[in-house]
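Only one protein chain is missing from this complex, and each of the others stays in its spot.
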Amino acid sequence: MIGFTFRRVGVALVVAWLAMTLAFVALRWVPGDAVDSTLTHAGVPADAIAARRAALGLNDPLWQQYVDYVAGLPRGDWGDSLISGQPVSELIWQNAGSTAALAAGALLVAVVLGVTLGILAGTVRWRIGRYAAEAAASLALSTPVYWTATLAIYVFTVTLDLLPGVGGSGVRHVILPACVLGFHTAGSIAQVTASSIREASVQDFVRTARAKGLSEFDILDHVLRVGLLPVIAVVALQLGFLLGGTVITETIFVRRGLGRVLLDAISSRDYPVIQGLVVLAAVVYSLINALADVVYGLVDPRVDMSS
Amino acid sequence: MSLESTRRRVPVNLGVVGTLFLLACFAVTMIALLVLRESSESDTDSGPSIVYGLTLNPSGFDPHIHNSNELGIPFYSVYDTLVYRHPQTAEFVPGLADRWEMSPDGLDWTFYLKQGVTFHDGTPFNANAVGANLDRVMNPDIASRKAKFLLGPYTGYTIVDAYTITLHLSEPYAPLLDGLSQVYLGIASPEALAEHTKNAYQWHQVGTGPYKLKEVVPGDRIILTRNQDYAWGPVFYAEVTDQTLDTIEFRFFVDAPTRSLALESGEVEVIGELLPTDAELLLGNTALRILRVPIAGMPQQFFFNTQRSPTDDPVVRQALIYGTNRTAIVDAVFQGQSPVAHGPLTSVTPFYDADVETLYPHDPDYARSLLQGIGYEDIDGDGMLERDGEPLALTMVFAPWNQMADVAQLIQSQWRDLGIDLELIQVPDFPTLRSYADEGTYDLISFYDFGVDASILNQYYTTGGANNWSGYSDPELDGWLAEATRQSSRETRAALYQSIQMRIMEQAVVLPVREYVNLNGTTAALDGVIFSAQGWWPLLRNFQLSP
Partner (left out) sequence: MMMRSRTRNYRLMVAAALLGVIVLLSALAPVLARHDPRAARPEDQLQAPSEHYLLGTDLLGRDIYSRVLYGGRRTLGVALLTVVVTLPGLVIGLVAGYGGRWLDLALMTLMDALLAFPSLLMALALIALFGNGMVQIALAVGAAGIPAFARVTRAAVIEARGMPFVEAARSVGARPEAILWRHILPVIAPPLLAFAGVTLSWAILNSAALMFLGYGGYISAPDWGVMLADGRAAFRVAPWVALAPGVALSLTVFAINLLASALNGQNGRG
């Protein structure tokens, strides 16, 4: 068990490192960056620009920049923003809390809503009920986030005056954005839950249990327990969708967060910031998927831990 | 492991795992929010406070370095300038300088500074402080994008005594006072300038103005608090009452449709650049007020590329302007809430020449005849004009702010009726717009700036000007522009700018669309809302919030 965990986490870190390296190389390849865009058109003479680039280490050979960068990471030196000069780590720290709140809240909503819908879609007797649940899941998957966000603000904030909408950073302010984002993430979870429960309900052990005379409730219980296993995997996968969704949600709801930071960095070609966020996303995503694998292994008796 | 025992193992683990997971999510949310909460709002501050909605997140906030108009909204009140423009008359009134003199040859300007003024950090204000600011603006290392250019032919300064400073110019420069009245030349504390690096200063700005910078969280908020010691404001600053604002928090509302929602739900007390359709809608809301503030300077417009066929032919350009129904654009896109623009300057700008309004009435038939006259005909009956087998196809590049996308699409439709094929390219940000300008791969490009003094035209219309994206070159126009910048006599400048505006429009260098009007929304509880003569920057000192 422990060995499996370590191996899995190790693989995740290797993958994250590979992702970081890819991003590093890709971003260095691109012509023009924030140094160019901010200085060149301010009438700054060419040698001053060159001096600035040298000072930032942008003229060093690629491998050296890479080594410097990697060495700096564990120290907390993730580079500085080319635009504001602020350390990237500081920028991330200032904004991570808000994004984490949004993401965790959305995940909560997504899992609760998704699993419920999925169970309903997979088990309810009446066809209408099943179809309704499936339709809800599909709807969640079919509309763009920016659209439901606007609609939600209009309905809940302006018309009904129930929840605070745009701006603000308190506890109540995270409810609406988390619900909107969670609703969209729930779609996939619901579908996978539904199909895996359906699959579980036709397995042999169900027939055996019925033959043994167990009550329907007990059988349902069994089916759920086995059927919910793949949900763990898909929840971890949906994290990626969630992280992407925070970009749009934060823009519309005017929330501080890493999504908006990324957008600003991209529009101003602030490569150190883009790099830092990419590294962060890769690490978080890999580790959470590794964690999901470990949990899956813990829970599913069919998985052979020693492999 | 037998089947029985594994099956028994599963229930415990899954249920526990599931519950733990949900609890973990909840915990993360709560913790993250608590961490957030303690680092921001301390609204136990007594005194009236508002949230002000900004609409653009500029890449930097240092007025000496950056050129965005948006940064002036908060920082106009953090700094004082040597002179101010009166918001109603646009006349120059004393600011940090009590009075000033220009030498007869126009090359030396002496400013007699106010005494008893201190910066927010306690440093005394004096001539040395002004000098330090001028040095910083002119320093090539900081790469100033606007402040430096506002100083024109400035060459240096002389400290006459503790409260007297003389600025030297290499030639007469009429817009000097106008430049000095803008936030970009606000006077900062030399101590603060020395203490922070060039990039770090923008988060710790120190001026002498009626509000101090309390906190900046980049990309998220800017917080100002009232300067209790402020006693040296210009004549138009109101007296402090118990309704004067103590705290102002600025937040960024980049997405246009949500601005009205924020205003209505009370998330902001003031916000600018409302969508015209929303502003109309909100007119009926008695809890809110809509203020329309016209902005002086250049209108929302497109430059023609005079260096590239077919827009290198003035007849083509003129035909295009005749063929554009600008009234329809203003009515449809801007709900008639802005005046149609007719020339390179807006009608509220001093030295605006109303004669340009007569030049290009909307006349599509005349446009067609002009094009026919130079050989453009619809030979194959497909509705599109050709000449020598080449269709009349143009490319228009623009950035999406100020609803340019709607304007461009309407123009595209209007020109299609004329038989012209217009391709639209929307860029998401300024650096991309700039790169198109550098490559010259466009026939029309949107670009404009604001300012009260007509000399803002210089960078855009002079041969080789830094912002001359039309590539227009006219030695006579260059001469007029230079002369109008040197001359201080109002009559002479008026006459010169008249020639300038007429020449620009006769040569159809630019396609003007609409005069910029900023649609501000405020809560009805806020009185005294007034904007500077430049139009963009609120005089926060005068705002009064009723409880």
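Should a chain be cited, it is by its letter among A and B, assigned in written order, with residues numbered from 1 in that chain.
We take it that a contact is a pair of C-beta atoms (placed from the backbone, for glycine too) under 8 Å apart; a residue touches a chain by one contact, two chains touch by 3 or more.
Note that the structure is predicted; figures quoted are calculated from it, not measured.
In the complete complex, the hidden chain is touched by one of B:Leu22, B:Met138, B:Leu281 or B:Ala525, namely B:Leu281.
Considering A:Leu73, A:Leu141 or A:Leu291, the position touching the chain not shown turns out to be A:Leu141 (whole complex). In the complete complex, the hidden chain is touched by one of B:Ser413, B:Thr463 or B:Ser546, namely B:Ser413. Contacts to the hidden chain, counted on chain A, fall at residues 14-16, 18-19, 22-23, 26-27, 29-30, 138-139, 141-147, 150, 154, 191, 195-196, 198-199, 202, 239-245, 247-248, 251, 262-263, 266, 269, 274, 277-278, 281-283, 285-286. Residues of chain B in contact with the chain left out of this view: 256-257, 260, 275, 277-278, 280-281, 328-329, 331-333, 400, 405-406, 408-410, 412-414, 416, 423-429, 432.
In this text, only the chains that are shown with their structure count from here on.
Work out the mean CA point of chain A and of chain B, and you get 36 Å between them.
Those residues of chain B that touch chain A in the shared complex are 1, 6-7, 9-11, 13-14, 17-18, 21-22, 25-26, 28-30, 32-33, 35-37, 39-41, 51, 53, 57, 59-60, 140-141, 143-145, 197-200, 202-203, 217-221, 251-255, 257-258, 261-262, 264-265, 267-268, 428-429, 431, 434-435, 466. By the touch rule above, chain A contacts chain B in their complex via residues 32, 37-39, 41-45, 48, 83-86, 91, 94-98, 100-101, 104-105, 107-108, 111-112, 150, 153-154, 157-158, 161, 164-171, 174, 178, 205, 221, 225-226, 228-229, 232, 251-254, 256, 260-261, 264, 267-269, 295, 298-301.
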